[in-house]
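The other protein chains are all here in position, but one chain of the complex has been omitted.
What follows is subunit A.
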Amino acid sequence: MTKRSWWTESRASAVLLPITGLIAVIGLWWLATIVFAVPEFLVPSPGDVLVRFSQDPVMLLQNAGVSLLETIQGFLLSIVVGVPIALLIVRSAILERLVYPLLLMVNAIPKVAIAPLLVVWMGFGQGPKVLMVLLMCFFPIVISTAQGMKSTPVELVELLRSLNASRTQEFFKLRIWHAMPQIFTGLKVAISLAVIGSVIGEFVGATQGLGYLIQTSGATADTALAFAAITLLSIMSIILFYGLVLLEHLLLPWAQESR
């Protein structure tokens, strides 16, 4: 707490500083495209991107909606799958030894490599995209949840034992709660990966979504459209991330103490 002015502590700076950084980067980008006279089909200026967006806002937003839906579906699914797996891993050492290497193996597979396979197996619908999101983000969720539950202080575990609590109670009244801040850390890592997952899924065998747009705009050298889609992806990613931060604030007021 040394040498911290009111400015770094204030709420206004929390909003203004990131925006200033963003504007600076966009300014530099714009300046570079003018100074070096970069042709639009190579690197469009921010203005070109904005113009391209305003030509087809509905189409772009619809495709963004498709990607967003896949991202959220896959993300929620990975929570539903990941948390119980973590629970089982923590509960049984045998299961941990059995499942852990498998999880590591699945996580080590380059997801881009299996995207075409997913299409072969599941067709051209939303299924393989959602599955791709699931594959991308369930690993950090499993790891953070398991780690959080394992790091429960011995004294709290002993307290529950001294109160004759069952193993189930130990998990649902203590371990899962104690793991919450770490689960949220995992979720925040996972949400960005989820967005990436949806794009990878849409690169192969898709007919809509931002990933699909980027893919096709490459073929037609419509670089401005690709940039507009990428920008929307980043915005989506940022909004989802901060949504989680907000949720954490609301749900875990007790966890803020240790910041």
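Criterion: a residue touches a chain if its C-beta (ideal position, glycine included) is under 8 Å from a C-beta of that chain, and two chains touch if they have at least 3 such contacts; residues count from 1.
To be clear about the criterion, contacts and distances are computed from a predicted model.
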| item | value |
| --- | --- |
| Which of "ABC transporter ATP-binding protein", "Anti-sigma regulatory factor (Ser/Thr protein kinase)", "STAS domain-containing protein" or "4Fe-4S dicluster domain-containing protein" matches, in UniProt, the chain that is not displayed | "ABC transporter ATP-binding protein" |
| Options A:99, A:122, A:165 or A:244, residue touching the unrepresented chain | A:165 |
| Where the unshown chain meets subunit A, residue by residue | 153, 155-156, 158-165, 169, 173-174, 177-178, 180, 252-255, 257 |
